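Only one protein chain is missing from this complex, and each of the others stays in its spot.
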Amino acid sequence: MTTVEIAATGIAATGIAATEVPLGLPHWPAVPEPVDPTAATVLVLALGGHPRTAEVAGAWVREAEGRVPTRLVVADDLATGHDDVVAALDAVRIGVRIMVVGPQHDVLLTLARCRAHGASGAELRAFVVDAEGPTDLPVYCAHCRATHRLHGEPGGTAVCTGCARLLEIHPHHSAARGSFLASDTGTEPDDQVAA
Amino acid sequence: MSATLQPEAPVRYAAHQHAAYRTGPRLLRVAEVRALTTEVRHVVLVDPDGGHLAPYEPGAHVVLTTDPGGPGEKRNAYSLTDDGFNPRRYAISVLRREQGSAWVHGLAAGDLVEVEGPRSAFAPRHDQRHALLVAGGIGVTPVLSHARAIVRWGGSAEVLYSYRPGHAAHLDDLRALAEREDVTLHEATTVAATAALLADRLADQPLGTHAYACGPVPLLETYVDAARAAGWPEHRVHLERFTAPELDPGVPFTATLASTGERLAVPPGTSLLEALLATGRAVPNLCRQGVCGECEVPVRRGAVEHRDLVLSDAAKECGDRMLACVSRAARADDDIEVDL
Partner (left out) sequence: MTLAPAAPTAATDAPAFPVRGHTARLPWPFPDDLDAFRYSVNVEPARLVRRTAAGEWGATIVDLGGEEYGAIMAERRRILDADPHRVRIMPGMLPACWDLLLYYLRDLAASYPAIMRLDEDPRDPDRFRWRNAALGTDQTFVLGDATSLPWDPMTFLGREVPDDLLLVKERDGELCFDAGLVTFAAAWSVSFDVGMTMAEIHNPVPRLTREGITSRAEQFLRRLPVDQVYRRVNWTLSASGSRLLDVSLEELPAWAGDIPALVAAEDWGRLQLRIEVEHFIRLPMTGAVTFNIRTHMTSLEEIRQVPAWRDQLARVVLELPEDLAAYKGFLDYREPAMAWLTRR
């Protein structure tokens, strides 16, 4: 866990329209979005140890730091990084753009945390390093009424670590919760493995 | 009720059953008139029977009919200054500016006034985590309402009040609120000080803050520019001008009825639907807001300004139909032929 403070040296450029983090099913940009030229400050949250995360976060910081006060918070995982992320969200002022990069699981839950702290879509940008195919996702199991880290993809299945049911992961995502909805397939996990 | 129900006579009961939900035009009694400054009077209105008044959202206004029946009859909107929670009184503070407000200044306790509303046009965001409230001059009235509601529900606010010394209505009320830990008041008495304060406070608000401003146009322009310069996304920057925007009454035009050749004059402020109904034609209608699509009428000729949310762009382009409740002729004094 490291926190890096970077001083401002410039003023925001203009000209590029802001794009919102899409609601509904997350729609991930294929390449990292540029820093919003209307930002007054930038907070970059780099989550997890994937090399691409460090690369994207570094590029964002280099792009932003020449123009506006920029801060980078690196969190190796959500649990150990929790306090630093919360402290950073408490410290930022309106005018900030929060740019989150990492694996889907961490990014989705962190975006939800940002929203709970009052951030809106216009203030959030995200890039994930595992956009394609099954990956670890935050999944809300309707039966045990809790969010778990499960490996799968929307439309696919995963075994619930809470209630051991074989779940169908719905293509239904809540930005407020950060999770996908899942419910019982009615099949035993073992049946599926055998099939 | 079923025994007496006739198939041709649908029974429909009033929507709201309790008097506290009445918002249509009605007479209220002046309970109190008090001078706040040499130019501002505070007027308190109550139900003549001592009953309930409709609750309202912070920042809402009522519409008063001033000089009713007289040469200066007009409908003026005035912001309510209380928090809107379960009210037994409506309080407004009126700056003497023109005929209408001068009439309000002439009111005395016991007078009856026609009031419509409240109407909400400057409401707070329910999920705001903090509020920056900006008032210029008499624009303090809705700001005070917001501040009072925030205090009632346990939120926090910073209030920025720009005024001319000696002319600051409700300054005492704001100072009293600011004795609480969760309300801060900043005062400015010059244009330069106001601009500096705006820039300073807009740059220092926590995540989840929404900003609201009411005041003269130059103050609002300074506020919007300062918010933009401080990187505020548009949806966090709310403002209200002194007068609430009325629905655009539209241009006058005529409608020709294809079946009879009859020509109807449709003046501004009257809808084609109302004009048709006035002739006794049973045009089906429901929402009268351009949403439900019920009052669609076929158009034979004439360019239409479509103001509805029902017709697709292609249908609007085609021009063979229109929603009589909101849409009008494209240009003043045009004629539209409807297939009725």
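All chains are identified by letter, namely A and B, in their written order; residue positions are counted from 1 within each chain.
Assume a residue touches a chain if its C-beta (ideal position, glycine included) is under 8 Å from a C-beta of that chain, and two chains touch if they have at least 3 such contacts.
A quick note: this is a predicted structure, and the numbers were derived from the prediction, not measured.
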Contact with the hidden chain (one of B:11, B:108 or B:192): B:11
Where the complex has a chain not shown, which of B:128, B:205 or B:222 is the residue touching it? B:128
Sort through A:120, A:135 or A:157 and give me the one touching the missing partner chain. A:120
For subunit A, which residues reach the chain that was dropped from this view? 23-25, 116, 120-122, 140, 142-143, 145, 165, 170-177, 179, 181, 183-184, 186
Going by the touch rule given at the top, which residues of subunit B touch the chain that is not shown? 1-2, 5, 7-18, 20-21, 23-24, 52, 54-57, 84-86, 88, 118, 120, 123, 125-129, 152-153, 235, 284, 286-287, 289, 291-294, 309-310, 312
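Convention: only the chains that are shown with their structure count from here on.
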Whole-Å distance, subunit A centre to subunit B centre, using C-alpha means? 40
Subunit B to subunit A touching residues, read off their complex: 127-129, 202-209, 228, 230-236
For the subunit A and subunit B complex, residues of the former touching the latter: 12, 18, 38-41, 89-90, 92-97, 114, 117-120, 122-123
